[in-house]
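This report concerns only the one structure given below.
Heads up, one of the protein chains got dropped from this complex, but the rest are sitting where they should.
Just so it is clear, A, B and C label the chains in written order, and each chain counts residues from 1 on its own.
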């Protein structure tokens, strides 16, 4: 990773914990905010982390965007899986650099991109999406996030078939994961990991039944709650607002029959 | 990754969700359990995920151990950070293949090993530990988990100095993270990420104050709760037992002064 | 309690779980809603629980308001303590019919009214409020909720003194509970219960220190999380939105020195 901001880099202009702006660095560009405008060109050659002022004197910090920043920006346009869940899905799936992973439905691409950022440069994500309208959105997001080379975006329905074999993991965020289970079993190598994210209990129950029937073992389901703290001497407390539910994560491993 | 079990591989012999055994595959070895013994040698050449019976007829499954499995085994001997927290720390730190990360205190090595499994093969973890007795334990664990080549284990006190420069992240699990903050600032590249895990509110407050003073920005603190579900048609419910608290995670990014 | 709706009764007109209306039954009155209007007079003589239609055909149910319903309505105008916390405060304080309780700051009166509804008819709540503007609001709320006879509303500052002696409990929802602790000790009978509700950790720490110093024992602090479920066959799940934090409850009992 380079240390200085160059043309065509994406930069996260951070104002405060509620407001930040993801911007591509281009000559002549201005970013307009309610705190005044910023000459984006002025960032060229500065070190990441540099502070820059708007014409009204508000200070912004030019951070290098992380995958989580991109995902946060995508999430303002489409319903996507939360970073707290992506983190658990990736770590519990046991994947890492070099892994081959089937994923779907792609949607806006947040989960596929996050997985790709961990399996690159030699691993691959095979991301399935059946809805035409999302294929273009996802392709664009992958390119912007710099992970397009590690993802094979496929138009296809995982409930009908998975074309890959001997993959390390199958990771699902779709409405009927239980219909994918038999295909996931065929696609996975022995001991390979199945992960599914579902909002409702009913989806979880059906998926678990399908997993047992197909020969999976080590099946676990859990949920996580993420709670922000407001930290300030004399006034420290958890924040009032919290997301009470996103979904349940079910994981299992392929046992040979 | 090879698909068949070979000599000197580690295998996770899974009996049920409460009992599994991490065993190195060696000729002539027997694993004794309360459900009878298993001839470990019989696993040679089998596919991962294979089922094997003890002499008393109990069925075990030979899974390929994931980093989480190793961590779970380590955690039975030493107090270590939980997988749910490791997952968030890694994802929110923005690291990936190729990242250079300072980490400490090493302890039994769980966190360093998990980080290494994501930055390998070209990245590096510089893991600091001041307590002599843990250096040996950690080194042994790194070797067993196959991540020793990606970790530089250092005897040293992070509250005194960090020798590396331009690292992507500094990740702490130690008693006085606020004393490390100024050194972390020096060690990080611009926009680099600081992450600290602390059990108490008081540690969090002191760390946040130090972060502000040193020039960090984008400071956030949160905690996560992990709740297992018991999934069974007609009897689905969250599990009765739950860990109510592990620690708070504080993250921040280096802004230039 | 009478079973039929009479003039001047309060009625909760329930439309759905998001919309209900608290109305006094009076001749000639109309309730206007976005689903049309209702002739309130038509409720006279009907049994509680009766269904009534608006002129546009929307069905409302005329429930008898509970203390919780009143509190919910008050809460839309003022910041008040949540029912989930009131429930714990009352049960853990050990009070019941006949108890004598000091409470403050009164605010809009939600907590005092709830306590009164459990100590009535022979018990008393001594509710202190130092802010003039709330005294009138609270008095009006007590009257409407039918608990005015059991509450002595007092203009006074609990951090300066408590006039009562030998009370069963002192229950606080104010900014500096630690300043009330010595007065609470004097006011309570032996083994009497102190309860304090505070949003921040810092308040809790100071209060606990004051409690120890004054001679209280059996000190406990806890928080509760309240999570709604969306229950529907095939779609059951926790609700997305949740309040992540209201406050900590600290309880203690007076030990003799």
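In the analysis below, contacts are C-beta pairs under 8 Å (C-beta built on N, C-alpha and C of every residue); 3 or more make two chains touch, one makes a residue touch a chain.
Remember, predicted model here, so these are calculated numbers, not experimental data.
Across the entire complex, contacts from the unshown chain go to B, C.
Residue C:86 is the one among C:86, C:102, C:125 or C:187 that touches the chain not shown. Residue C:223 is the one among C:42, C:164 or C:223 that touches the chain missing from this view.
As for the chain not pictured, it touches subunit B at residues 199-202, 227-228, 233-246. By the touch criterion stated above, the residues of subunit C touching the omitted chain are 1, 3, 14, 17, 47-51, 61-64, 66-68, 83-84, 86-88, 90-92, 94, 96-98, 114, 117-118, 120-121, 166, 168, 189-193, 201, 204-205, 208-209, 217-229, 231-233, 236, 248, 250, 253-256.
The criterion applied here is as follows: only the chains that are shown with their structure count from here on.
If subunit A is disregarded, contacts among the remaining chains split them into B | C. Interface note: subunit A and subunit B, two copies of one sequence, contact each other through mostly matching residue numbers (shared numbers exceed half of all numbers used). Centres computed as Cα averages put subunit B at a distance of 46 Å from subunit C. The set of subunit B residues that touch two or more partner chains comprises 201.
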